[in-house]
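Heads up, the thing below is written out as structure tokens.
Omission of a single protein chain aside, the complex is shown with its protein chains in their original locations.
Chain IDs A, B and C follow the sequence of writing; residue 1 opens each chain.
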Amino acid sequence: MGSDERIPQLGVAMVGHSFMGAAHSQAWANAPRFFDLPLHPRMLVVAGRRPEAAAAAARKLGWEESETDWRKVLLRDDVDLVDVCTPGDTHCDIAVAALEAGKHVLCEKPLANSVAEAELMAATAERAAARGVRAMVGFTYRRVPAIALMRELVAEGRVGTVRQVRAQYLQDWIADEDAPMSWRLEKDKAGSGALGDIGAHVVDLAQFVTGERITGVSGLLETFVDERPLPGEAGALRGSAGEGRGKVTVDDAALFTARLSGGAVASFEATRFAYGRKNAIRLEVNGSAGSLAFDFEDMNVLHYYDATDDPRIAGFRRIYVTEPQHPYVGSWWPAGHGLGYEHGFVHQVVDLLRALGEDRQPEPSFADGLQVQRVLDAVERSSTAGSQWTEVPA
Amino acid sequence: MGSDERIPQLGVAMVGHSFMGAAHSQAWANAPRFFDLPLHPRMLVVAGRRPEAAAAAARKLGWEESETDWRKVLLRDDVDLVDVCTPGDTHCDIAVAALEAGKHVLCEKPLANSVAEAELMAATAERAAARGVRAMVGFTYRRVPAIALMRELVAEGRVGTVRQVRAQYLQDWIADEDAPMSWRLEKDKAGSGALGDIGAHVVDLAQFVTGERITGVSGLLETFVDERPLPGEAGALRGSAGEGRGKVTVDDAALFTARLSGGAVASFEATRFAYGRKNAIRLEVNGSAGSLAFDFEDMNVLHYYDATDDPRIAGFRRIYVTEPQHPYVGSWWPAGHGLGYEHGFVHQVVDLLRALGEDRQPEPSFADGLQVQRVLDAVERSSTAGSQWTEVPA
Amino acid sequence: MGSDERIPQLGVAMVGHSFMGAAHSQAWANAPRFFDLPLHPRMLVVAGRRPEAAAAAARKLGWEESETDWRKVLLRDDVDLVDVCTPGDTHCDIAVAALEAGKHVLCEKPLANSVAEAELMAATAERAAARGVRAMVGFTYRRVPAIALMRELVAEGRVGTVRQVRAQYLQDWIADEDAPMSWRLEKDKAGSGALGDIGAHVVDLAQFVTGERITGVSGLLETFVDERPLPGEAGALRGSAGEGRGKVTVDDAALFTARLSGGAVASFEATRFAYGRKNAIRLEVNGSAGSLAFDFEDMNVLHYYDATDDPRIAGFRRIYVTEPQHPYVGSWWPAGHGLGYEHGFVHQVVDLLRALGEDRQPEPSFADGLQVQRVLDAVERSSTAGSQWTEVPA
Partner (left out) sequence: MGSDERIPQLGVAMVGHSFMGAAHSQAWANAPRFFDLPLHPRMLVVAGRRPEAAAAAARKLGWEESETDWRKVLLRDDVDLVDVCTPGDTHCDIAVAALEAGKHVLCEKPLANSVAEAELMAATAERAAARGVRAMVGFTYRRVPAIALMRELVAEGRVGTVRQVRAQYLQDWIADEDAPMSWRLEKDKAGSGALGDIGAHVVDLAQFVTGERITGVSGLLETFVDERPLPGEAGALRGSAGEGRGKVTVDDAALFTARLSGGAVASFEATRFAYGRKNAIRLEVNGSAGSLAFDFEDMNVLHYYDATDDPRIAGFRRIYVTEPQHPYVGSWWPAGHGLGYEHGFVHQVVDLLRALGEDRQPEPSFADGLQVQRVLDAVERSSTAGSQWTEVPA
């Protein structure tokens, strides 16, 4: 679909096909329908452990074939890129193997569950790059048009020197203490809780939008509900109290303060316990010449305060980011027609394909993903050490 | 893509491939990727007058073939449905011919440029329905989840008896008086201006959400800028003032008051001159038990006031319409991830395919489209007659 | 209180002491505490029919004395100004008598219950002005800082030529059909319903902010609940249905379209049936160079769209109208500290005292009040005549 014979093709294999797999599939399918691209993605094969599920996913999501062993897709000559959409504990194995097999890699965030893994991945990616093999980590929110515009305006100096950042990711989907146990609440599988799952996004966004690096943090992690009913029959059938319940071993909320390389101070928060906040990614930047503010629950809007305006008529401007002058937007619909969550994934594919077409490094790199991992790690260590200020290794 | 051999196919042909054609193509391509459907649409052929443009559109938008004569696609046995995305002055010819050829029809709004044409189309559709051939008009905003929820809540009696409706469609894309002339500003091509182009949407929405019919109106039409520069070289090259300028023959703004069949009074406004309002479809309903309010510039949100709440904690609830309990939403992403403009078109295709699969009349019917046309016509007649109250024929 | 011997005094008498009387008393008492004034108001006497109530009001609201016959206060030499806060059916008698007795008059809106009375008052005021005796009508919302700023920006040409006005006054205090009968719902006492009570405000505001006159209207009035329980024992004790209920003889909602003297078109609505809207005075102006929008439920904020801004960063600015550069605000608190409803009354007194001090006509004059009355009258006549367009006499 959307194919044009005159454009070279890029064979894509995807590993994993649940939430992120569906979002990535949507991106691969839709990017060529709206954007002029130097490479045309061909959705060759999706890999998943259970054969029937993988086959159904291929059919539903538009992949030509399915496969149960991701290692086999690396052997295929027609596969040029591997898109890693599995849980975090398998990212390292798959991405490293793919890069070493000469395949470009797009890897979902967080890059890995540990700094050590992320370091291995970044080193592998750096070596691969020398051979023209590219790796990118999927911090897709960078491609929300309002956030991309926010970055542009900061880079142009519209807010001057950044002094303060306020970054929050607020959700409420496990605020109910009777919500069942899941692998996302177990440290050995998920790595961390709110911190890694959603905090990683706002760490990346704060660094992306300011163009600066977090250099140190003071963290505070908290688990509000430390035991939950096991899901399904297992939990329901067992009798006595305590039985049929699982132990939550990750953070429910993560708060931290930080300093950025350009001198700014920042506050961060990630929580899945803020009732009524469904997907509130909030980012505010205050600089020496103005401010910018964003909330994903109103994702097509950016608020901008220009401190050089006449005070009599100054005020935050509600920029409805749907004009042709705005990033990505002009390729979609006429002015005034807002985009949704999934469009960020399409833009991610567009940016990746353009970088590959021009043989340059796509962003964010695995090194960028590693840096986010180091920030999260420093937050955890600080939290364990009584919130002691903790430097983030460069 | 997304094909499943076990599901019967529906051969689709589309006529026209500009803005609406792109939106409809996106819908046909994406619906099967997210929704369980009784029929699988096959995007057979797109028709357009210029062969190269049609071929490029086919490639870009994902149609198997292109065609320059829409009449030829009606002769194809594999075409089961014709999707009419051309300007309004051709709707009648194409839709009537398609229905008479036994093809289902999805026709973009407005149904036609005149009541007479719309009557012919509705009558043809009614005859076709007796043979199991279905016709639907594309008032896609009905399928925005927040608006669909609004309809559900009114139908459940959550706001009681509807007493007042406030409906506005505000844009600003021709507010600049130096914006060039276009066919949309010529009455013989466009039928009317803001009234038919965007007013039609809020007329349909007000009737849809309330489940009532507009029975009478008092209208006021105004043209603010009655002459504009001709676009391109034609306008630029000619010398003297007045030359190189075209005459605007449609309304720039349309205001009217109305009564609904259930006893409510309503105010309507459609304008393309409200600077700063980009796509503000605003709909508010006040009933005997509560109120509902919507603005398309914040399309994933519905505001609901329940008058039975304790006054101490009563207030408009900002419902973020992204929960699995909300219409259409559960088939997309996890809770909290908003949709965009184009998703309404996907939902339209879903509703149409489900109606066809169950052999029932999809809504809105051509009769519904005719009713909207009659309202618009009554507004124009009232405006000409000094805003005199004008009944809308049933 | 706040007295300064060096400033000449102005003896004030107030007639009526319920809601408006309390608001005006607050204004007379507070104006000299914050503003430099050429005259110092002395709160001499409040008049009310019931002696005990009047005495209690004097004590509570800060008047030196009370009086039961308003005619007597006109005989006092120390009374320089009469402040009329009674219901509308007595405005004419009191104001005319006061002006003829050589007293300045501040008269609450609406100026009168009929055009005939308003004409008499305006004519009397004009004659009085020739003798240096001044009359002002109390459209206090003009003095909300955000609205005063809105007027300034329009007058400076910030929105260019005004093309459209959208004016609404939405309340919900009688939306409950079991709310009891009151004199405000009887035409012979209240003159009209929502139209005169709150519609008058938005008519005045639309004319004030644009600096233009409404020249013609098409109206639609509706009564949703035409019978209500009588209040108190009377209604409760009587037995059979229909007994114990009173007839509502005024409009519950008033909708009208209008044209302004400068060429703009406008829509107006006044209702007390919009559940959830408590005091939503909404005013939006769209001009050829920008837009302005206000809602009294967020009364310290004005929204301004400048169409000359770069489209990439254009958007409605949320001006928090609490800076020293904003009208009236600098006399109160440091920047950022919002005002409330009552402050408009203080500003009204300030503007009145300054006009008197400079021996010039305060605004709005009785002629302005008469003009509003004529608009309301034209709306009623149009409504009776099938919404027929009705000119407003100049």
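Just so we're on the same page, a contact is a pair of C-beta atoms (placed from the backbone, for glycine too) under 8 Å apart; a residue touches a chain by one contact, two chains touch by 3 or more.
Worth saying up front: this structure is predicted, and the values here are computed from it rather than measured.
The chain omitted from view is touched by exactly one of A:P110, A:G315 or A:G338, namely A:G315. Interface note: of B:L153, B:L220 or B:L260, the residue touching the hidden chain in the full complex is B:L153.
Only one residue from C:L10, C:A23, C:A125 or C:L149 touches the chain missing from this view: C:A23.
Although one chain is not shown, part of chain C still touches it, namely residues 1-4, 19, 22-23, 25-26, 29-30, 32-33, 43, 59-62, 171, 173, 278-279, 297-301, 320, 322-323, 332-343. Touching residues on chain B toward the chain that is not drawn are 149, 153, 158, 303-304, 306, 309-320, 323, 325-326.
Against the chain not shown here, chain A presents residues 159, 163-164, 166, 168, 172, 175-177, 218, 220, 222, 224, 253, 255-257, 259, 263, 265, 267, 269, 271, 273-277, 284, 286-291, 305, 307, 314-316, 382, 386-389.
Convention: only the chains that are shown with their structure count from here on.
The greatest centre-to-centre gap from chain C, using C-alpha centroids, is found for A. Separating the CA-averaged centres of chain A and chain C is a span of 54 Å.
Between chain A and chain B the centroid-to-centroid distance comes to 35 Å (mean Cα coordinates, whole Å).
The set of chain C residues that touch two or more partner chains comprises 314-316.
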